[in-house]
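Have a look at the structure that comes next, please.
Note that one protein chain is taken out, while the other chains of the complex remain in position.
The chains carry the letters A and B, assigned in the order they are written, with residues numbered from 1 in each.
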Amino acid sequence: MNPQEIPVYEVFVQADALSFPTHVGSLRAASPAFALQLAKETFCRREDAHDVWVVPSQAISRARRDATAALPTTTSDKRYRLPSGYDNAPHWKRFKAQAMTIEEVAADMRTKGR
Amino acid sequence: MEDAQRFHDFMQRIEAGEKIESTDWMPKEYRDLLIKQIHMHGISEIMGAYPEKEWVTKAPTIRRKLALNAKVQDEIGHGQMLLRLAEDLSRPYGRGREELMDDVLDGRVKFHNVFHLEAPTWADAGVIGFMVDGGAIITQAMLLESSYAPYARMLKRIVAEESFHMQHGESVVLALAEGTEAQRRMLQDAIARWWPAMMYFFGPREMGPSSKKMMEYKIRTMTNEQLRQKFINRYVPRIRALGMVIPDPNLYQDPDDHVWHYTDPDWNWFNEVVHHNTGPMSQARLALRRQAHTEQRWVREAAFQAGQVLQNQGA
């Protein structure tokens, strides 16, 4: 590889305070400071961002690249740790009470009062 | 693992509609086809900046000047994103940005036929957005299904931005169609100029061996002719609705099978243009690219060196 090649930085953009930074692409820049300046124009020409991260490309290790690393895939039955693995509603019904879902709880939290 | 076994497993993943990542094992042929496709696509985006750029300084309203600036910037941005993908794929060959950019100057990578042509009036700037970007969207929307995930991901972003380009182009075209006789004439001339080029844009009726291979690897999913038919079907009624004439006496849609018939572009002439950079503007546009890339290599070298100095200072 050409030794004079300007280094590559991977760019992560965090859209708002409650989002995780997401990988959006990469760019070449002489320094981290320059990479941050350029990330703005390369990946946020239209939308605002809460924060931007730049990481030297070579600093990233990827599971897919390494045959020995375990990729997070589930083969065994994980239903016991998923909400879909439970079926409480018919039981609640038997007790004449209503089943709860997390969405409904969250929605309740957004309304003031009881 | 034996290469034959690896290849077999790889093809099974492709058949199953799985997506490939840059760090996955891939057959050399797949890698080379991707490099060829993405390199050409990226360079075309960059070369596509030049015909429109001429019109930024002449744009007739403040809004148009801003919009055309933004559009050309997007094209360069797409070029940047695609070049980065091609650079990652080219790593096993030890080739980076500098060489991939040199390639266009040395004639080792082609760019789209349309960007070898003249854009002599403001209407051309509009028609490029309307028809060329429209055609590019059709091709790129097909590539959204590509088996190479980094390409498909990037295209999602690119297509979203292209939709602004299409709107911008349409808006320029509509303003001219609603304008004075001189403006309408300008528009008609531009449409007549770009129509044959658009018929070439999607490639020959009978696809070449590498395009066929790309279908097998699901890098692309439709034939040239399928894409061209989609384009004609979309653009003919709209152009005619504006009261403009398409310069093809043989253009008609078969009422039974809905297939459009059209006059073939001068395949030989366009092939010559694309393969040997002999179009009316090929050399002038390459000269601009050379100004940017070769004549300013010193700036990139200085940036590289300054970066090293800062790193050693621990900054």
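Going forward, a residue touches a chain if its C-beta (ideal position, glycine included) is under 8 Å from a C-beta of that chain, and two chains touch if they have at least 3 such contacts.
Rule of thumb we're sticking to: contacts and distances are computed from a predicted model.
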Omitted chain (choose from "Molybdopterin-dependent oxidoreductase", "Phenylacetate-CoA oxygenase subunit PaaI", "ABC transporter permease" or "ATP-binding cassette domain-containing protein") - UniProt protein name = "Phenylacetate-CoA oxygenase subunit PaaI"
So which of B:Gly77, B:Gly96 or B:Gly129 would be touching the chain we can't see?
-> B:Gly77
Kindly state which of the options B:Ala149, B:Ala192 or B:Leu288 is in contact with the chain not pictured.
-> B:Leu288
Contact with the hidden chain, among B:Ala16, B:Ile62 or B:Ala241, goes to B:Ile62
Footprint left on subunit B by the chain that the document does not show = 46, 49-50, 53, 55-62, 64-66, 69-70, 72-73, 76-77, 79-80, 83, 97, 122, 172, 175-176, 178-180, 182-183, 186, 288-289, 291-292, 296-306, 309-310
What subunit A residues would touch the chain not displayed?
-> 6, 27-30, 33-34, 37-38, 40-42, 45
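Quick note on the criterion: only the chains that are shown with their structure count from here on.
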Give, as an integer number of Å, the spacing between the C-alpha centres of subunit B and subunit A.
-> 31
Within their complex, subunit A touches subunit B through residues 1-2, 4-8, 24-31, 33-34, 42, 45-46, 62, 64-65
Quick one: in the complex, what on subunit B touches subunit A?
-> 21, 23-24, 70, 73-74, 77, 80-81, 84, 87, 91, 94-99, 154, 157, 161, 300-301, 303-304, 306-307, 310-311, 315
